[in-house]
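Missing here: one protein chain of the complex. Every other protein chain is in place.
To keep things simple, chains are lettered A and B as they appear, and every chain counts its residues starting from 1.
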Amino acid sequence: MDAIIDAFNKSQSDITVKNVKLEWGEYYTKLVTGVSAGKGPDIGISHVSKLPELIKQGVVSEIDDVAKAANLNWGDYNQNILNATISGGKHYAVPLDTHPFIMYYNKKLLQDAGALGADGKPKIEPGADGFVKFLSGIKDKLPKGVSPMALSNNGDDPYRLWWAAYSQLGGNDIISDDGKSTAMDMDKAVKAANFVKSLYYDSKVIKPNDPDFYKSFQSGQAAVMMTGVWATGTWEATKDFDFGAMPIPNLFGNTKTWGDSHTIILPVTKDNDAKKRQAALAFAKFATENGQIWAKAGHIPASTKVVDSAEFKNMKYRSDYVSVAKDVVFPKQSDKTWPKNDILKKYLDEIWLNKTPAEDALKKIDNEVKSLLAK
Amino acid sequence: MRIVRTVVSLLLALFFLLPLSWMLVVSVKDEAMKIKGVLDWYKPPYTLDTYFYVFRETSLLRWMFNSFVVACAVTVLVVLFTSMSAFALSKIRFRLRGFVFVFILAGLMIPGEAMIIPLYQVVKELGMLDSYQGLILPAIASPFAVVVLKSFFDSVPNELIESAEMDGGGLFKIYYSIVLPLAKPAIASIAILTFIGQWNNFLWPFISITSEELFTLPMGIPTLLSQYTKDYVRPMAINSISSLPVIIVFLFSRSRLCAG
């Protein structure tokens, strides 16, 4: 993001954009409290999945007026994501990227274990069994202390893998079409959960309770790992690190996966200054039209022009997973998506910790999401 | 027997120092260090690079400055305002004195943390969210200092004040030149406790401040540390930089605090 802002600030002299970085999961809290205090920023980022909640809270403003004035062509954006940014016929955000959940692998470790094909890709047979066989097969061939796979045992990433497996099985959206109840496919959800759990406890291909699984992979302590595409930039910046990127393997008949998308929003401000709003949109336009800068971190740009550009096509790794963008199964747009995901992660964690059987945990999820939606 | 006791005491003391020593020593290591056992952390090589990096790349100094400004302002105002109130309650025979005292005393029972959500709303309606005033003013409204200082002023003999009144001193002059100097030890304790409390205050700044320029140290530290990666050196350098000033102040003022 800093690179885009630098480029933008250099490209013209009327507008200066200043960035405030907030790590630590409190970004949205600060955005909402900032807006509520009348001290919100002029530009913000929102996940497309969070957008309906922010719109309902009155944190995000409509941008049709400024977009028109800036000649923003909505046709240049990935229509799937664009549709998710429209509410009540009005645009609320400019799509910036898609960031799917993918798999990374350490080429050298796989090569030494004899599991890398001539095409430089891991030799994995299709199906969940094929994937487990691949991991179990390299387990003994890897150097001592190196685990076949790295994944945290709680929070986001195992949840994402679960969602990928559940989606590959053809599971319904968790929220029913009318948005008032749940529509989870219990059998498929349990099957997907037991698959993820088996990686920790049955085939034991993941190091238990790894405090920092990014670092484990980065330092060659794990042969494969799964996370969002944003890690690409980090691996590229690591010295002497020969890695590859690929879609989540075909576990249940296809390669569907988890993903989300960043969009640029104009938060509601106290003075509603037209000039500042126009300037903010000019930045949004610049940032998305120059998505190749943002893609350096690893994300797939939401601007179709950028994706088709030679500059992006020549970027290493991205071309290996750009196709994944269409395999992403987005959850239904709802202002309850994030609270729902919190409930999911909370009880899925209990499965990964071997505290609660998958059936019970998912029943609890179903009940709690039901009462969330009834609120 | 004596030896056993001394050994146990010393072990306990060492045990208490372990976390701090580990924090300091990790902060001067290199992230690429190879750790096989506990002692490896304590062995050289050391480097101050991470400190320079933190000073260069983060706003830690700015937040330290904010914390210092807020803690000082709160301390000065608490001492001034609460001692004035305590003086009135103790030495001026005004009507409603009993009522006002009970009114303040009742405040001792209101736990600040439990009222943080309504306080947020009140401060929001006053338009003071995300500002120095919003950080400082609510912290002064602590009845604790008033009650402590009043009981201290009560022990100052009334004759002293009466004779000063005879000499034609106004009430403010009596407060300023007689009562305040006599209450120095109590005021010093209140000041130290208030300062440390404010320096470490987390919840209220965390909830009420949204602008990075106004972050205080305790709420700023978590924003520098990603939940997802567990580097050791940078967090410990940040912790060390944040702690060294208070540790130094403590070691200088410990005679007062630890006198018992």
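Before moving on, here are some points about what is shown:
What we mean here is this: contacts are C-beta pairs under 8 Å (C-beta built on N, C-alpha and C of every residue); 3 or more make two chains touch, one makes a residue touch a chain.
Throughout what follows, contacts and distances are computed from a predicted model.
Here one chain is missing from view; checked against "ABC-2 type transport system ATP-binding protein", "aminomethyltransferase", "Sugar ABC transporter permease" or "Monovalent cation/H(+) antiporter subunit G", UniProt names that protein "Sugar ABC transporter permease". The chain that is not drawn here is touched, among residues B:Thr47, B:Ser177 or B:Asn200, by B:Asn200. Chain B residues in contact with the hidden partner, per the touch definition given at the top, are 5-6, 9-10, 12-13, 16-20, 22-23, 26, 35, 37-39, 41, 80-82, 84-85, 87-89, 92-97, 100, 104-105, 107-123, 126, 137-138, 140-143, 146-148, 151, 171, 175, 196, 199-200, 202-203, 207, 217-219, 221-222, 225, 230, 232, 235-236, 239, 242-243, 246-247, 249-251, 254, 257-258, 260. Hidden from this view is one chain, which touches chain A at 28-29, 32-33, 35-36, 57-59, 153-154, 208-212, 339, 346-347, 349-350, 353, 355.
Everything that follows uses one rule, which is that only the chains that are shown with their structure count from here on.
Chain A and chain B have centres, each the mean of its CA atoms, that are 41 Å apart. The residues of chain A lying in touch with chain B in their complex are 20-26, 30, 33-34, 36-40, 211-212, 214-215. The touching residues of chain B, when paired with chain A in their complex, are 124, 127, 129-130, 207-208, 210-212, 222-231.
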